[in-house]
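Every protein chain of the complex appears in place save one, which is left out.
As written, the chain order gives the labels A and B, with residue 1 at the start of each chain.
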Amino acid sequence: MSSYQTAFGSLDKYEKGALTIINDDPKNYCFSNIFEVASKSKPYDKIAVGKNLEYVIEAVRAEGTSDWFAASHDEFVVVMDGEVTVTLVELANHSAIVAAGKEGTVKLSGAPQGSRMGTIRLKRGHQALLPKGAAYQFSSAKPSVMLWQTLLGDLTVQKWREICLH
Amino acid sequence: MAMLETAAPAAKPSSRVKASAPDSRTHYRKFELGQFSFERDEYFVTIGWSAKGARQQHRMSADAFLRALMRDVAWGFFYGWVNFDAMFGTRNLYGRVQFFAGRYNEAYHKAGLSYVEEFDSPTAMETCKAMLRDWCNAGFDPFAAPEETGSTWAGTKQGDNIAAIERFRVATKRMPGIPGDSPLRDDLPVNRAFVDVAQDEPEIRAEPGYEGKLQAFNLFKYLSRSDVTWNPSVTSVCRESLFCPTTEEYILPIIHGNDRVEWFVQLSDEIEWDVSDKETGRPRARVLMKAGDVAAMPADIRHQGFATKRSMLLVWENARSDLPKLYESGQLKPYPVEF
Partner (left out) sequence: MRTAAAPAGVGGRRAAQPDTPMMLQSTEDPAWRERDFAPEPGTRVCSVEDVPDGMAKEFLFGEGRQAFRLLILRSGSRVFGYVNRCPHFSVPLNVEPDRFTLFAHEHIYCSTHCAMFRFEDGYCEDGPCAGASLEAVALEVNAEGVRIALR
């Protein structure tokens, strides 16, 4: 029997690490915790926890049913806690919904027009492709946490001073 | 080696490896690369170079050298500086590679004892691969944690472990598991440290006509079945934004000085990072990351991680080719966000 216990974090139970400064500025490390961020977020607000020029990773509290989203490029989500169902629709009018070259996630103003592709039910540790050309909606019966890989866009919320050690 | 701007092709890289006959006592070969010399005995690798008119030497434990060398070979000299320890390492110049001794060690460099030499990357790579093949004994896997592999790295030459050092490599175009893309690891066993990790897959319900078009996989299961440590591999490609998670146990075999900002997301357990100045090696910070923590590694530091329990780490890279020049010139600040 293995004696190893793998420690994952969750909204209900997480431990934050620490930053020991010897000769540096703590702000340089942009140190945050996605469960702490999600515990204080409104459902489906996309809070940037990582930024590398135009690319971001966002911590998202998934709770209830979201709006419909799309992008001009692939995006990815990883569920870090809980359970999230993604519904996907192949957009009939992708270029009208998302301008070519538009960076980041866009929110649709209503239900998408197109063919329903199906659903993906994601639990902790599961990763899904949110493909270019599709619209997607998330639903979660209980508060869950997703990590969203995308480009900086209109929906990205940056509040570094609030979430990072400094 | 031919570059576009020079018309004359050089000799094949593999024919330029300078290796001695096997030593009569240890049976290991000695190698030369430019002015550098490399030799090993039962316990140590000795690196030689010339400075201040005399031959200089530096010694490191052979297992540490081989673990570092394995990463340099597997990652094609990686991004930026791959420090084997505080003295020796390589710097990727992308098509060319710099080998250095003491250059980023403040005391050695100030004393004029450091040395740097540049090579065509393929030529240098062939020498590195030849060293790895000759110096890794049977039973020693430089990709494994010490508890998982033998201590046969020590001693005189005893066989080899080609299978371990030339493992099947993964190349991901979009996401593992997508038809035509890199495979999932269902054929590999769950690592002893992750037997409690759930192995369930996402539940996909596709409408008629969309079978095979919805893509998802269990990333934590995928990582639980990795048979190597400290070896990032791509699991999602969002233009130039790459998720490169890896499983970590014991010590990162290199002290990595990236030539761009990178980010870590601790997916499970914990890792502690020693962070020091990329140029001088002076300590700057210690970063203890636990599950859910996110931190940037600035572009002007070097870092080395320590993990007692095998942990899952998401390394997030921006693969833009022009970044090293932008950071080096100061056009980009070495930290990612100002607030």
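Observations on the model:
Throughout what follows, contacts are C-beta pairs under 8 Å (C-beta built on N, C-alpha and C of every residue); 3 or more make two chains touch, one makes a residue touch a chain.
Nothing here was measured: the structure is a model prediction, and the numbers come from that model.
Screening B:201, B:227 or B:240 against the full complex identifies B:240 as the residue touching the chain left out. Within the complete assembly, B:173 is the residue of B:27, B:52, B:110 or B:173 that touches the hidden chain. In the complete assembly, the contact with the undisplayed chain comes from B:120, out of B:106, B:120 or B:160.
Across B:95, B:112 or B:159, the residue that sits in touch with the chain not pictured is B:95. In the full complex, chain B touches the omitted chain through residues 1-5, 7, 9-10, 12-14, 74-78, 92, 94-95, 120-122, 125, 168-171, 173, 180, 234, 237, 239-240, 242, 317, 319-322.
Convention: only the chains that are shown with their structure count from here on.
In this assembly, the C-alpha centroid of chain A lies 29 Å from the C-alpha centroid of chain B. On chain B, the positions that touch chain A within their shared complex are 174-175, 178, 192-198, 200-207, 209-210, 213-221, 235-241, 243, 261-263, 265-270, 275, 282-298, 309-310, 316-318, 320, 332, 334-339.
The part of chain A that touches chain B in the complex is made up of residues 2, 4-9, 14-36, 49-53, 55, 57, 59, 73-76, 78, 80, 88, 90, 115-129, 131, 147, 149-151, 158, 160-161, 164, 166.
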